[in-house]
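Apart from one protein chain that is not included, each protein chain of the complex appears where it belongs.
Chain lettering (A, B and C) follows the sequence in which the chains are written, and residue indices restart at 1 in each chain.
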Amino acid sequence: MKVGFIGLGKMGFPMATNLLAAGHRVTVYNRTKSRADELAAQGAIVADNPEDCHDSLVVITMLSDDHAYEELLLSNNKLVDALLPKTIHLCMSTISVALSEKLAEVHAKADQIYVAAPVFGRPESASARKLLIVAAGPKNGIDSCSPLFEALARKTFVLGSTAAQANLVKLASNFLLFAMIETLGEAVAFARKTGLDPNEFVNIVTETIFDSGAHRVIGPMIAQAKYEPVAFPLSMVLKDVGLLLLAAEHAAVPMPVANVIHDQLSTAIARGYQNLDETALSRIAAENAGFFAKNEP
Amino acid sequence: MKVGFIGLGKMGFPMATNLLAAGHRVTVYNRTKSRADELAAQGAIVADNPEDCHDSLVVITMLSDDHAYEELLLSNNKLVDALLPKTIHLCMSTISVALSEKLAEVHAKADQIYVAAPVFGRPESASARKLLIVAAGPKNGIDSCSPLFEALARKTFVLGSTAAQANLVKLASNFLLFAMIETLGEAVAFARKTGLDPNEFVNIVTETIFDSGAHRVIGPMIAQAKYEPVAFPLSMVLKDVGLLLLAAEHAAVPMPVANVIHDQLSTAIARGYQNLDETALSRIAAENAGFFAKNEP
Amino acid sequence: MKVGFIGLGKMGFPMATNLLAAGHRVTVYNRTKSRADELAAQGAIVADNPEDCHDSLVVITMLSDDHAYEELLLSNNKLVDALLPKTIHLCMSTISVALSEKLAEVHAKADQIYVAAPVFGRPESASARKLLIVAAGPKNGIDSCSPLFEALARKTFVLGSTAAQANLVKLASNFLLFAMIETLGEAVAFARKTGLDPNEFVNIVTETIFDSGAHRVIGPMIAQAKYEPVAFPLSMVLKDVGLLLLAAEHAAVPMPVANVIHDQLSTAIARGYQNLDETALSRIAAENAGFFAKNEP
Partner (left out) sequence: MKVGFIGLGKMGFPMATNLLAAGHRVTVYNRTKSRADELAAQGAIVADNPEDCHDSLVVITMLSDDHAYEELLLSNNKLVDALLPKTIHLCMSTISVALSEKLAEVHAKADQIYVAAPVFGRPESASARKLLIVAAGPKNGIDSCSPLFEALARKTFVLGSTAAQANLVKLASNFLLFAMIETLGEAVAFARKTGLDPNEFVNIVTETIFDSGAHRVIGPMIAQAKYEPVAFPLSMVLKDVGLLLLAAEHAAVPMPVANVIHDQLSTAIARGYQNLDETALSRIAAENAGFFAKNEP
């Protein structure tokens, strides 16, 4: 299939690689062009502008945040104008509900199809084709994308025709993940300070009530105060929690635990931890209990 | 083994049953005696007073809270005085850290052995011998108890010689469970109010990031606002969170998520939900988002 | 002085009235024109469009929120284009820090002067010329506005030349007020439920530690669960707290009490209280403690 791919970051790069490996014809664009050039050897066509993807059946976007979308795609409507009618914009980023609704609207006006399909998984999962996808949008759009989903993910959940619902699921799911990190962080700080061995405590927890994959990976990182490799930096966590709280405010849903996380993140950013991995959210609970001098690693 | 068993509630009754089935000679005591009589048919010796267990090698206690221990065992020191030196008191309840330390002290003075071994699991797990046990105390005491652990649980984690450490692990683990319920409750309220199907949302969550047994059992109950069968009532959840927060205050560990849970529980109690299952903690997040008229079931 | 006045709501109307009474020549604009017409008898010139204020030395704006500013003034840049160089835009609303910075920028480009001067006080204070003003912006702009400040307020605090600082002070001060309402709400709920007389409790508090005017006015309203007259509706409180939290997120400042307030407000909105007075924030604490059936007055 003729596919455009805009945004070759930590997630986008391995995803585009997998599409090429699956035999699709992929035109790639990245702001820092050298990153796109690396994919030329694998058969990618390198574009100078996002608009150069205009002859694709599906244009995938994987940009970092709302701001990047505003700047690259919406200002002056360049991408929308460049695309042919019936082209599908498959947006796989975690963006705001409001932006997703706006994209659905502008593409509909241009007789184009907008599908939101944010992904779950760290960069390693992207490489290993083990992402999980939650997709929503017009049925024909989703159907057309299914060969792409197959090349990228181990499973895709399809919701209804309102694209923004996929973004809502993504924001709420990410919240559950961050809440797990915060909660484990508090429990481990408590354990550590009352004389328990943090590793032993986490081991008991993951062998008893919480035997999920996420707990088994993240639990030991928290117990060992290990915040790398950086799969998802705290600055991005703050972005996601901010988007969740905006959507929650709009819907009049109080979310006290999300607010606790937001406060801890503000403290983390104030202390300069924005580039540490999401597991470093747990560090604030530890510091507030008196552990780790501020300027330690 | 000659075993005494004090406290035949929802958990204690099936546990004592399993000990009898495993061939132990069990003397049982319960405040409401009829409950003890039910076990006579299975070979239990029914005691009129807790002290009548004095010829046991191990006396297991499974009372509901600190208050019951104070009243039944510590006031006038009756149980301690009745037991022979070297007898083991195996306390399997979730009690306060302070009480556990006090029990360790009074038994040590009487040359008796105190082992704390709180259990994880609902009544069904107790019946099915699938409890998990976290035990701490003097090594010889724990070794002597191991045939009992085998008759009761599918796995036992052994910590060091300070009995109260087992209680700390229990309190911290329960906190993780309640935090999961609160967090899922907030996320489901958000999903419901933004137009998602709560069951579909929970299904995605448990098939992706959180595939633990606890999530698979509790998630659908929250999505369906189903708070029975009552495995662990909210009044007991409040007790446990209260014990955690006391221990955390003592250790100077801030636990903001535990405080959120405590507040939601106070609201739940104020609304008369004390006898609903722990999953009803999630109901407060739902009500605060505008769902469920207050006086509905 | 030739003054333009855009926005004749609960606050704007009495303010414009006072300017007329002080002898200024005021051109007024309001979206619902009949409201402007009421001022014609007092000598106001009624404008059909905001741009018709273009021959004023100072144009005062008193619109409800950022959105109104975006729509009325910034889209297509109409107001800015209509105003002459050196004209002063005196913005007296509580708007976001980001919008205030943007207004400063666009006016500077057009060689116009932007002054931010949000006001403290309820509509009665506006009528009685007892507002308090916090002003920031270029010194010459503020100096030119001083006769207007005199006609409107009992005192004006002048900050430095960065206009947005006045907005920051306003947001932080409003937070203190809302926090006082929430805190008193919690304390009164506690008093009521433990058998104290709420009025007696509030009386003791305001005669001892908290004898400020705000406490003396608001305390009894909370004790009596009285949420009118509506000086400032909960929907506007939510707007202000939202602006504060955005600015706090931007500056990486955790504000846990502001988050508590935000959650209570979400619950209040979910229960349909958006048009009640700000004192109704205290109602959520009362309801969560088990008082007041949901649909009572």
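What we mean here is this: a residue touches a chain if its C-beta (ideal position, glycine included) is under 8 Å from a C-beta of that chain, and two chains touch if they have at least 3 such contacts.
Since the model is a prediction, treat every value here as computed from it, not as a measurement.
Only one of C:Leu63, C:Ile88, C:Ala191 or C:Met221 touches the absent chain when the whole complex is considered: C:Ala191.
Within the whole complex, the absent chain has one touching residue among A:Ser125, A:Thr156, A:Ser173 or A:Thr267, and that is A:Thr267.
Residue-wise, the contact with the chain that is not shown comes from C:Ala214, picked out of C:Ala108, C:Ala128 or C:Ala214.
Within the set C:Ala21, C:Ala40, C:Leu84 or C:Leu176, the residue that contacts the chain not displayed is C:Leu176. Seen across the whole complex, the unshown chain contacts chain A at 256, 263, 266-267, 270-271, 288-290, 293-294. Mapped onto chain C, contacts with the missing chain fall at residues 97, 120, 132, 134, 155, 157, 159, 162, 165, 168-169, 172-173, 175-177, 179-180, 182-184, 186-187, 189-191, 193-196, 200-201, 204-205, 207-215, 244, 247-248, 251-258, 260, 263-264, 285, 288-290. Annotation for chain B: contacts to the undisplayed chain at residues 238, 242, 248-249, 252-256, 259-260, 262-264, 266-267, 269-270.
The rule we apply is simple: only the chains that are shown with their structure count from here on.
Farthest chain from chain C, judged by C-alpha centroids: B.
For the self-contact between chain A and chain B, the two sides draw on mostly identical residue numbers; the shared fraction is above half. Note: centroid distance chain B to chain C, computed from Cα atoms, is 52 Å. Here the spacing of chain A and chain B, counted between their Cα centres, is 38 Å. Contact with two or more other chains is made by residues 248, 252-256, 260, 263-264 of chain A.
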